[in-house]
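And then chain A:
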Amino acid sequence: MDYVIEMLNIRKEFPGIVANDNITLQLKQGEIHALLGENGAGKSTLMNVLFGLYQPEQGEIRVRGKKVDITNPNIANDLGIGMVHQHFMLVDTFTVTENIILGREPKSGATVDIKKAEKEISDISEKYGLRVDPSAKISDISVGMQQRVEILKTLYRGAEILIFDEPTAVLTPQEIKELIQIMKTLIKEGKSIILITHKLKEIMEVCDNVTVIRKGKGIGTVSVSDTNPNHLASLMVGREVTFKTEKIPASPKEVVLEVRDLQVKDSRNVPVVKGLNLDLKAGEILGIAGVDGNGQSELIEAITGLMKADSGSIKLNGKEILNMKPRKIYEAGVGHIPQDRHKHGLVLDFPIGENIVLQNYYKKPYSNKGILSYKNIYNHARKIIAEFDVRTPSEYTLARSLSGGNQQKAIIGREVDKDPDLLIAAQPTRGLDVGAIEFIHRRLIEQRDNGKAVLLLSFELDEILNVSDRIAVIYEGQIVAIVDPKETTEQELGLLMAGSKGKGTGETSHV
Partner candidate 1 sequence: MSNRLTNILIPIISVVLGILAGTIIMLVSGYNPIEGYSALWDGIFGEVYFVGETLRQMTPLILAGLAVAFAFRTGLFNIGVEGQLIVGWLAAVWVGTSFGDLPKFIHLPLAVIAAALAGALWGFVPGLLKARFRVHEVIVTIMMNYIALQASNAIVRDVLTDRKERTDYVAESASLKSPFLESITDFSRLHWGIIIALACAFIMWFLLEKTSRGYELRAVGFNQNASQYAGMNVNGNIILSMVISGAFAGLAGSMEALGTFGYASIKGGFTGVGFDGIAVALLGGNAAIGVIFAALLFGGLKVGALNMPLDAGIPNELVDIIIALIIFFVASGYIIRYMIQRFRKKGVK
Partner candidate 2 sequence: ACGTSDDKDNASDGKGKDDNFTVAMVTDVGGVDDKSFNQSAWEGLQAYGKENDLEKGKKGFDYLQSQSDADYATNLNNLARQDFDLIYGIGFMMKGAIEDIASQQKDSHFALVDEVVDQPNVASIMFKEQEASFLAGVAAGLATKTNKIGFIGGVESPVIERFHSGFIAGVKASNPDAEIVADYAGAFDKAELGQTIASKMYSSKVDVIFHAAGGTGNGLFKEARDLKAKDPSRELWAIGVDSDQVDEGKVGDHNIVLTSALKRVDNAVKDVATQAKDGDFPGGKEILFGLKEDGVGLAEVNEELSNKDEVVKAVDEWKEKIKSGDVEVPSSIKDAESFKAN
């Protein structure tokens, strides 16, 4: 068998940690090869080595059988290796074309020949079905479109081997479908692909082989046809993992959250929540399903007071909280696991211990008459860290140096510990591995079982279907349907989310 890429016994160290310890990965011509591993297992590092961003301490790389030395991305490009990074590498203020040609600009005289570039780009995008508007600015296009630009960047450079680092984590179900289609076209055109993803279902659907790494060590490569999701998960984590979250039926009680006729404009002053109604009872988890950009973020920010609503009413336990200050809303009994943990959830340059009192630092016993008690703060932090299994060298470690999963656990610990009547969880498992996801789901259900209301926002239909007791479908700023997870399918949800009126178990205006 011909391998296009062979990474043999790769070792890469960072100060104090071995990110890749003797890992081998072999990619065949024309296959989609999955790279699977927990958060921080070393997947991105391995791919960055292949792409020339890092130099390995040990091991060798062969491209089409020939030993190569990839000391910078230019060499990778020349060898036909292209990478679509986990975090997009796009210049927001540039146009699609400018982003794609950057570094390889066609010239006429001294100037960049934009016309020629645009022509070339539309040729490629036609060939692979990658629809883009070459003259649009990156900041104006959707995430899915941005990802297509990333792919085009590699193709424009004539990449034969494409690396996708967690490409689906940021996409809506529709966009994921399109992406999978694109990958299949690429393979048909003779390209080879390495795909990093935490979503076992995707691996089963599109991949040929899977290489599993755990804590920096290679566990081995298996053929997809010889395996199943449970097996993969246990390979990755090193123990058995359950997928279907166990839970007893919900027993909803009185209404905790009541949203009526809510109108919210987004930061660009465009109405995005347009007369939304919603009821949430104690002792239930309400999942909100919807394609990104239909007003779900603004809904949550309006409930938590982070964004001003134009009109309507939000009642918590019967008390109006519309447009109150965030602090007042928390004090009224709301917990909030924010969508973007780095942006909103943590002060990365504070110790993790101080992050745990981020909303409570001014209250007793953490502070008394305006003077902080570090003793009480850190005692509390230690408790949360132990209880929620936050893996950190100490409570004095800066939040920045924790891995994403552990940062998220700390946030969840903080929010759950406040014992809020309403817990809002926005994408609580985004980018996390299966082990961490399982842990977080259990915690959300525990909350419900203790008689609290949980509002879950997620773009992962699996998660919505698994965890929620009821599902509200949001479309263009309104709840268009309420469905029972036990009586619906992904197909039906997908249709509702796309705006087609479904059968729906609740009325559409009052939920």
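The set was built so that all candidates are chains of the complex that A comes from, given by their letters.
Following the convention adopted for this analysis, a residue touches a chain if its C-beta (ideal position, glycine included) is under 8 Å from a C-beta of that chain, and two chains touch if they have at least 3 such contacts; residues count from 1.
All values derive from a computational prediction rather than experimental measurement.
Checked against 1 or 2, the single candidate touching chain A in this complex is 1.
For chain A in complex with candidate 1, the residues that touch the partner chain are 304, 306, 325-330, 336, 338, 343-350, 354, 358-359, 361-362, 366-367, 370-372.
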